[in-house]
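One chain of protein is taken out of this complex; the other chains stay put.
Labels run A, B and C following the written order; every chain starts at residue 1.
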Amino acid sequence: MTDQSYPTALGASSRDAITLLGHDLANDVMGRVGFGELAFWLATQRRPDPGEVRVFEAVLAALADHGFTPTAIVTRLTWLSAPDSVQGALAAGLLGGGSRFLGVTEDCGRFLHEVVAALDADPTGLPTSTEGWDVVALDVVRRQREAGRFVPGLGHHVHKDGDPRTPRLFEIAREEGRFGPHLSLFEAIGRVHPEVIGRTLPLNGAGVCGAALADLDLPLELLRGFALLARTAGLIGQLAEELRHPVANDIFLSVDLNNRPVDPDPLPRTLESTE
Amino acid sequence: MTDQSYPTALGASSRDAITLLGHDLANDVMGRVGFGELAFWLATQRRPDPGEVRVFEAVLAALADHGFTPTAIVTRLTWLSAPDSVQGALAAGLLGGGSRFLGVTEDCGRFLHEVVAALDADPTGLPTSTEGWDVVALDVVRRQREAGRFVPGLGHHVHKDGDPRTPRLFEIAREEGRFGPHLSLFEAIGRVHPEVIGRTLPLNGAGVCGAALADLDLPLELLRGFALLARTAGLIGQLAEELRHPVANDIFLSVDLNNRPVDPDPLPRTLESTE
Amino acid sequence: MTDQSYPTALGASSRDAITLLGHDLANDVMGRVGFGELAFWLATQRRPDPGEVRVFEAVLAALADHGFTPTAIVTRLTWLSAPDSVQGALAAGLLGGGSRFLGVTEDCGRFLHEVVAALDADPTGLPTSTEGWDVVALDVVRRQREAGRFVPGLGHHVHKDGDPRTPRLFEIAREEGRFGPHLSLFEAIGRVHPEVIGRTLPLNGAGVCGAALADLDLPLELLRGFALLARTAGLIGQLAEELRHPVANDIFLSVDLNNRPVDPDPLPRTLESTE
Partner (left out) sequence: MTDQSYPTALGASSRDAITLLGHDLANDVMGRVGFGELAFWLATQRRPDPGEVRVFEAVLAALADHGFTPTAIVTRLTWLSAPDSVQGALAAGLLGGGSRFLGVTEDCGRFLHEVVAALDADPTGLPTSTEGWDVVALDVVRRQREAGRFVPGLGHHVHKDGDPRTPRLFEIAREEGRFGPHLSLFEAIGRVHPEVIGRTLPLNGAGVCGAALADLDLPLELLRGFALLARTAGLIGQLAEELRHPVANDIFLSVDLNNRPVDPDPLPRTLESTE
């Protein structure tokens, strides 16, 4: 163990100085770098340009809070039960950020990336026209359909006529010159899928966020992480509101007082010794 | 929402009584039901017999603590950092109970179950002899091998000549008449795999625990949960030892003092606007 | 760092053997040590006798599940939202095990211990009669009253005429010869408090569990940990029931569909620059 060392380019400090990503924290980061910009920089070790920051922060805004989601309810109930631990309430809420409610962002980014990476590796390369993307998208939707799988990012249980975040994020990405192949493919899926599926589904906000993050070259393994970062801000908002206008105890009682005792439903013993 | 109600057969209470699983908690459960027995009962809503309890508790003992695993280190470091929250330290440790370190139990149980369920659904049914199980196991190992996949539960990085928990759990399950098809198949895999793989690997303890839990008819979706229950007891042991013989600060310092600042390694920007 | 080492008496393994607490895990622990017994042993590094195990497991049974508590709701909602992570659902539920819902056990144990330790340090020592305990208890309740503080473990919002767990745990502790000073003091508080407070409150189950655990010489810093261990079994029961008779989505919708958008209530800016 004599020469074990742990390399890092993130925070470091000596008696006189603190650096972050190789820069002087006090003089070069504090007061000069916005929080979204810093989060991007920490994740990529590359300082983003203002256009990248604007797209990135638009994604974070889109994902920060959706009202009384399970994660929001969980954070409020956990704080009700353990008001001594803000960190516990936030952590509990984030733990709901898994495959179902926050996972679409990651799933969509990964799904699009697989197609884009295959095109990129192919001698013909990426399409250069709307029609070219439509051909790719049609093939992608058909293959998913034939395999009995959904297309990630397609469909929304509330915004059936269109998720307002989607065209807005397209617009912002275009304004900033960050409308890359993932967004192109996602938009094309929005155009062509009715031909395969027989009806028009909205491109949802979680999905377009995954596409936009992928077009920012952010690591796919961490797309869910950015959704969680956005949600952390939202959960602090939930706690701040709970502090002044509490609802958690009413939620708890609405369940507890409406419990209905039923008889146990024993799992049968089906297996016997094979010897 | 007027008639919403939430059925449960678990805990219920009125002004005078508390019931659990339909039984009077104070008189029929406290002082009469062991903790392993209760955990089994809560998970299945069926009271286990003493033999089932013995196999179940043997599994919990096998999985409770393995020394300085990542989960143990995490619990100790979290307590160092936030000594105000025992629940946070335990929760943090349990969060390491995922696919790699605790997942083998679940993966192995599910893997064996898939084979057993297919045999069960087949008109010829389950094998009735050691030779019969060997034929099944040989086929199973071959198919995994051909697909380039590992057999869950086979191999151990330390116990290369055999994991002592495995024969012991076989023995206990036999003594209690709970040596069912999952354990039979697992044992057969241990006998036949050298023929396919060309060398002898140990059947590991996490795997045999998954097989034994599956033979107890416990729900496969929760096999990881039982490993986590066992680990909760282990993590309390870790905290208790940390309280009297602390090592967490030394662990922290051994990393922090050996940090090596390196230059950032920027993720390249590879994608450009497609428009 | 050359000679850094981390001592532990818990799990250890070599190529051929696995030990736990200095014993051979496979031969001396598996199949021979119950799960409650093992948890006690891990926490104290002392093997409990059967009477201690019975009291300890009675406490765990008393605390395992109380129906739709915030922790139970949180575990179910987290699983709904992130079904890929059983560990996340359990951890989220445990994070509610803080000062309010599970904390009474710890608070009561610590409160009683402070009194018992002071008596123990005093030349006159612990009382040796019921009357002696009543004198101590009367003084304790009076001092809390005068300081405007509650007596931990006194009162229950449902079991107003008495919590059935309390006399039962007294009985079990007496049967096993583990009715020590903490339980004696707690029982005395139950007898004398009406004289001070003017009405009769029940001694609650969470409180008596704290007293019983303290009488087992378990470390006070970890009393909450034992409540969390009990609750882990309960939360697995909640997940198992949710798997077969789900209610989490109904709970989520009962909140989300009854959301009422209100105008923001801005926190005022009250402070100005002092320069």
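Everything that follows uses one rule, which is that contacts are C-beta pairs under 8 Å (C-beta built on N, C-alpha and C of every residue); 3 or more make two chains touch, one makes a residue touch a chain.
Just so it is clear, the model here is predicted, and its values are computed rather than measured.
Novice: Could you tell which one of C:Gly93, C:Pro181, C:Gly210 or C:Gly225 touches the chain left off the display?
Specialist: Touches the omitted chain: C:Pro181.
Novice: Could you tell me which of A:Thr8, A:Thr128 or A:Thr200 touches the chain that is not displayed?
Specialist: The single option touching the absent chain is A:Thr8.
Novice: Can you list where chain C touches the absent chain?
Specialist: Spelled out for chain C, the touching residues are 4-9, 12, 19, 21-22, 44-46, 82, 84-85, 87-88, 91, 95, 126-128, 174, 177-184, 215-219, 255, 258-275.
Novice: I need the residue numbers on chain B that touch the omitted chain, in ascending order.
Specialist: 1-2, 4, 67-71, 73-74, 77-78, 80-85, 88-89, 91-92, 95-103, 244-245, 248, 251-252, 254-256, 259, 265
Novice: Which positions on chain A touch the chain that was left off?
Specialist: Output for chain A: 1, 4, 6-18, 20, 24-27, 29-31, 33-36, 38-39, 42-45, 54, 56-58, 60-62, 64-68, 72, 85-88, 90-92, 94-98, 102, 158-165, 167-169, 171-172, 175, 205, 219, 221-222, 224-226, 228-230, 232-234, 236-241, 243, 245, 247, 250-251, 254, 257-258.
Heads up, the rule we're going with is that only the chains that are shown with their structure count from here on.
Novice: Using C-alpha centroids, which chain lies at the maximum separation from chain A?
Specialist: Between chain A and every other chain, the largest centroid distance is to C.
Novice: Measure off the straight-line distance from the CA centroid of chain A to the CA centroid of chain B, and report it in whole Å.
Specialist: Result: the chain centres lie 29 Å from each other.
Novice: With centres defined as the mean C-alpha position, give me the chain A-chain C separation in Å.
Specialist: Roughly 37 Å separates the two chain centres.
Novice: With chain centres taken as the means of their Cα atoms, state the distance from chain B to chain C in Å.
Specialist: Comparing mean C-alpha positions, chain C is 25 Å from chain B.
Novice: By the touch rule stated above, which residues of chain C touch at least two different other chains?
Specialist: Residues 1, 4, 67-68, 85, 88, 91-92, 95-98, 102, 245, 251, 254 of chain C each touch two or more of the other chains.
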